[in-house]
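Take a look at the following structure, please.
Note that one protein chain of the assembly has been removed; the remaining protein chains are unaltered in position.
Which chain is which? They are A and B, in the order written, and residues in each are numbered from 1.
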Amino acid sequence: MDFFFNLFSDPVGFWNSHTLLISQIGINGIIATSMFLVLYSGQLSLAAPGFMAVGAYTSVLMELYWHTPFAVNIAAGTLLAALGGLLVGLPVLRLRGVFLAIATIGFIEALRLGVILNVPITGEGLGLKHAADPLGGVPIILVSLVVTVFLVWRLTKGRLGSAWSAIRQDEIAALSQGINVAQYKMIAFVFSALLAGYGGALEAHLTFIVAPGDEQYGVTRAVQILTFAVLGGSGFVLGPLAGALIVTLLPYIFLQAGPYINVFSGIFLIAVIVFRPQGIVGRGGLAIVRPAWWPRARARAPSPG
Amino acid sequence: MKRMRFVCWVAATLVIAACGSSGNTGGGNSANAYAGKTIKFGAILSITGAGGVYGPQSRDGAMLAVKQINASGGINGAMIDLEVQDDASLAATSAQKAQTLIQSSLDLALLGPTLSNSAVAVHPLAESLKTPILAVSTTGIHIVPDCNWTAANPTTTPCKYVFRDSLGEQTAIPDNIKSYAADAHPSTGVLLVAQDDKFSSDGGKIVQDTVGQYNIQLLKTIPFSKAAADLTPYVTEAVQLHPDVIFITSLGGIPAKIMTGARNLGFQGQFLGGNGFNTATVSKQAGAAGKGARSASAWYIGNTFASNQDFVTAYKSEYSKDPDQFAAQGYAGIKILADAAKRANLTFTDLAGDRDKLRAAMETVNIQTPLGPFQFTSTHDVKQTVWIIEMDGAGGFKLDHQIQPS
Partner (left out) sequence: MDQQIVNAIFIGSIYALFAVGYTLVFGILDILNLAHSAVFMLGAALTYSLVVNHGQPFAVACILGIAASAFMGLVIEYVCLRPLRRRQAPPIAALISTIGLALVIVAAIEQGTSSSIFSWLWVDGANSVAFPAGTVPNPIWHIGDLTLEASKVAIIPITIALMLVLGYVMRYTQVGRGLRAVAENPRAARLMGLDVDRMISLTLVISSALGGLAGIMFGVALGDISPYIGRDNVEVRGLAVIVLGGMGSIPGAVIGGYLLGVVEVLTLVTLGSGASGGVAFAALFLMLVLRPQGLFGTRLRERI
């Protein structure tokens, strides 16, 4: 287990020689937090990779063609993703549970296969090559992660948070309490799109190429992000973060398994979720997509009201 | 109780995973001799994922070279230690593993990555970390010497640390079209191009730019996504135009699928392809449908270069199957690095200095490899014999033409 041995025996050396991995964990943490926001407000949206693509392509295209400064590119990508969130949210947010999940899959794949692969300015299948700074991103990413997590944590503790919580636990009850369900859901969705766009824009500057692969902006990525949140636990903001950390590190945890890394990773996923269905962090959570007849989780916080 | 069971589960998986050992013996510390030292090379290859059709052969070829060199006394007495990492055909993973090999494993030089997609993420990184990297299978555009090329800034300074021993599609595809045009004078063609990876898109672009020179009219370009469940509708579009030639630029299992589909639809014409054709797996998968499909290869099993017969014999006895182009390129890759390391006067104490010395020595490599007499061009690219080969319908290839380097 050289990997963990180095981590403890030579932390500084480890840090310097794994900046890309650490950056990836940070980015995945930001995206996982974006996933947390929608799950917390009772929406099973898998749209994050689509908004990441919006953020990434916008910022890289601006860099390539307008030569605008880094901060401006990232900000533009983030804001455009949020706008995208508003536009996608308007038609889909009346859908619930798995229907919302599948509609958002429709959105990300239509964007990737239908738009990105067919509009010449995106570089189509070639992707966009640009001048990145793969090793210098760590401070920005980690600061962003901390700020993001703190902000989202504050939000969940405030008025917005209690409204989201109420909607997640029982939408009809929330409606009858006079909560503007549609509006609060939209706020969460747009916020989540904004964070995904921000993460996507940052991620694009970690590598020299932005390309429309499935594992980057497609269903594979969406499922991975969902895994962060569900494995980590979606009742508390640190849950998805823990999930992102563990899932990103899985190949290193099982490094000694050699070719069988994914066999062990899969068994590990099953084991964790079977023994801790509510996720690693937190007790409640995950209550959002329960069929009426499915028994309620025993360890669950009492609903408010 | 339940928590205990959970902990046991996790612990058990961890323990099982930890079974297996990683023993590297570091070198001693004496100053100027190679004897008793270890020279560490790393390789980032696609063993799984889309590039898994090619990566394992590169790995096997490279491992064979390491084994041979170590068995015959190493590099001036220093043993090679080759660490192969699978990037699962993902660019981001490729870059992460490259950084670890360069900065944590402290490898002297790297081989790889398998796919052009990953190369554009990894090569500029190796360049910025001043570590020599030798591409053994990437054939796309802007690999050497312009690894830092971007559309906005097309004239970057040449990359100093990036080399390749694989034949670029910019040479291979035009050579292939030229030789077929001379043989059969086709007048029409249709291009089927996978639009979702760089290698395939690059190849498609080269076909489009080339056909005109040989009076072949490109009737249509049909892009498709590799995620399409069935390519038959796309192939039907192509076949219904009755072209003389169908050009295919794609990876993995797709070329064989297209050829089978087209033959079943009654297509009688010629298939011309790119580097994606050049492995036995593709020829085997296509079977009779692939018979006659032509591509330009960097290597041919029957070539008469001095070291090729030795390579083929050794590979067969090691892995009990025939090598292919990717195996030959992986094998040549290690031979090239070893030759450079031998002449570089490595210090084994100053890694950055050693990497620079190795880089300089690579520029003057002049050895015999299964690919032929090998020297890098001034742009770190290959200049070698090109073999126009065709699938024999039974999982192998036969030679049509041999084009000498100009």
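In this section, a contact is a pair of C-beta atoms (placed from the backbone, for glycine too) under 8 Å apart; a residue touches a chain by one contact, two chains touch by 3 or more.
Quick caveat, the model's predicted, so the values are computed rather than measured.
S.K.: Please pick, from B:187, B:264 or B:347, the residue that touches the omitted chain in the full complex.
M.R.: B:264
S.K.: Which listed residue (B:151, B:227, B:241 or B:306) would be found touching the missing chain in the intact complex?
M.R.: B:227
S.K.: Among A:33, A:192, A:227 or A:248, which one touches the chain that has been omitted from the display?
M.R.: Spelled out, the listed residue whose C-beta touches the missing chain is A:227.
S.K.: Which is it among A:16, A:162 or A:262 that touches the chain not included here?
M.R.: A:262
S.K.: Where does chain A touch the missing chain, residue by residue?
M.R.: 44, 91-92, 95-99, 101-103, 105-115, 117-118, 214, 219-220, 223, 226-227, 230-231, 259-263, 265-270, 273-274, 277-278, 286-298
S.K.: Provide the residue numbers of chain B that touch the chain removed from this figure.
M.R.: 47-53, 55-56, 195, 222-234, 236-237, 240, 252-254, 256-257, 260-261, 264-266, 281, 284-289
By our rule, only the chains that are shown with their structure count from here on.
S.K.: Report the inter-centroid distance (CA atoms only) between chain A and chain B in whole Å.
M.R.: So the centre of chain A lies 34 Å away from the centre of chain B.
S.K.: Which residues of chain B touch chain A in the complex?
M.R.: The touching residues are 2, 5-6, 9-10, 13-14, 16-20, 22, 47, 86, 90-93, 95-96, 99-100, 102-104, 117, 120-121, 124-125, 128, 142, 148-153, 194-198, 200-202, 223, 225, 227.
S.K.: So in the complex, the part of chain A that touches chain B is made up of which residues?
M.R.: 1-2, 6, 13-14, 16-21, 24, 63-65, 67, 113, 117, 123-132, 134-135, 206-209, 211-216, 251, 253-259, 264, 267-268, 271-272, 275-276
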